[in-house]
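A single protein chain has been omitted; all remaining protein chains appear in their positions.
Labels A and B are assigned to the chains in the order they are written; within every chain, residues are numbered from 1.
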Amino acid sequence: MTVALNGEEIAKKIAEAFPDSVASADKAAVIVTSQSLYQVAEFLKNTPGLDFDYLNDLTAVDYLDYLEVVYHLTSLKHNHSLVLRTRCYDREEPVLPSVVRVWRAADYQEREVYDLMGITFEGHPNLKRLLLWEGFVGHPLRRGYL
Amino acid sequence: MEIERPEIASPHEIDVAEASRIEQLRESCQQPIPDPDAWLDEEIRRNVLVTTVDYVLDWARTRSIFPLMFGLACCAFEMIGTATSRFDISRFGMDIFRWSPRQADLMIVAGTLTWKMAPAVKLVYEQMAEPKWVIAMGACAISGGTFRESYSVVPGINRIIPVDVYVPGCPPRPEGLIHGIRQIHEKVLKDSIRR
Partner (left out) sequence: MAIRTEPFILNMGPQHPSTHGVFRMRVTLDGEVVVDVEPVVGYLHRGIEKLAETRTYTQNIPFTDRLDYLASMTNNLAYVLAVEKLAGIEVPERAEYLRIVIAEMMRISSHLMAVGFFLNDLGAMMTPVLYMWREREKLLDLFEMVCGQRLTYNYMRIGGVSHDIPEEFLPALKRFVAEMPGFLDEYDQLLAQNEIVLARSKGVGVLPEDTAINIAASGPVLRASGVKWDVRRADPYSIYDRFDFDIPVGSAGDCYDRYWVRVQEMRQSVRILEQAIPQLPAGEVCAEVPQLLRPPVGEVYGRIEAPKGELGFYLVSDNSIAPYRFRIRPPTLINLTALRDMVIGWKVADLIITFGSIDVCLGEIDR
């Protein structure tokens, strides 16, 4: 059975390594700041005991005050999982660091989030629209579209 | 001797060119194309227009229509199912599904059409030689189906190309598609070479 790790304990470990990176944590998930996202991702992947080498899902949700990007991580070796989140409060031009160099699975999923939600990922090798065509105006999955 | 070679476009330029084709098509196709259903009134004029030569040619045409495989989504698998041994479309003469539009007469559009795919459909339709017919198979091809309100779905392929027969269903059973093909046969039989 895959064990869903307690967010608060993992948040303590992350805060020891990178102070000021954890915005909040509850039992289900850890919320980190967007500037520290890349270091936290590398830390979660490379620390023995955590070993989160498998990125199940990368997606974005539009809560009207902010845009939240959610990462579902699993470790195949230890069979445990974690939910990592980060928020963008700037709705006009949201920017986040890309985690493609940590998990290549993020490649197409970040392109899709850019396409449908409008969040730009810095450091992505090929950030262009995936599902819609190049000159399409707007980002359909935002709550205000249509 | 220097041969003049055209410049190879970068992927970005290809994407931008494709996008401008899509937007142009989207603006120009806001109204559906009227269906070519004049053949339904032909009954009255039939005895005058269709001669024996016409009848023989049309009969031969119906027994050897070559369909074009244009399966886009789920309905494609019912189309393939019609072609397999149980429902055997080969007994109507439509043995091989041609992949090239230049070699086909009947285009069966099976599945949802999106605006991104629409220029490709128009291009393939224009490459087919006359006489040609189109079947719209499935609810999505007829009117957009369940996805009609979406931002990227064409509400029916009759916005892009004229359609002869509509086969409803989601997906239609192979028997339904065969009924649609028999309607095409009836239409072809009433055709005249003096078109």
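Throughout what follows, contacts are C-beta pairs under 8 Å (C-beta built on N, C-alpha and C of every residue); 3 or more make two chains touch, one makes a residue touch a chain.
All figures in this text were calculated on a predicted structure; none of them were measured in a lab.
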| item | value |
| --- | --- |
| For the chain not depicted, the shown chains it touches | A, B |
| Positions on chain B contacted by the hidden chain, ascending | 8, 11, 14, 69-74, 76-78, 80-81, 84-86, 99, 111-112, 114, 116-117, 120, 124, 146-147, 149-153, 170-171, 173 |
| Touch list for chain A against the chain that is not drawn | 1-2, 53-57, 59, 61-62, 70, 72, 76, 79, 83, 103-105, 107-109, 116, 129-133, 140-141, 145-146 |
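Keep this in mind: only the chains that are shown with their structure count from here on.
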| item | value |
| --- | --- |
| Interchain centroid distance [CA atoms averaged], chain A/chain B, Å | 44 |
| Contact set on chain B toward chain A in their complex | 12, 15-16, 18-20, 22-23, 115-116, 151-152 |
| For the chain A and chain B complex, residues of the former touching the latter | 128, 132-136, 140, 145-146 |
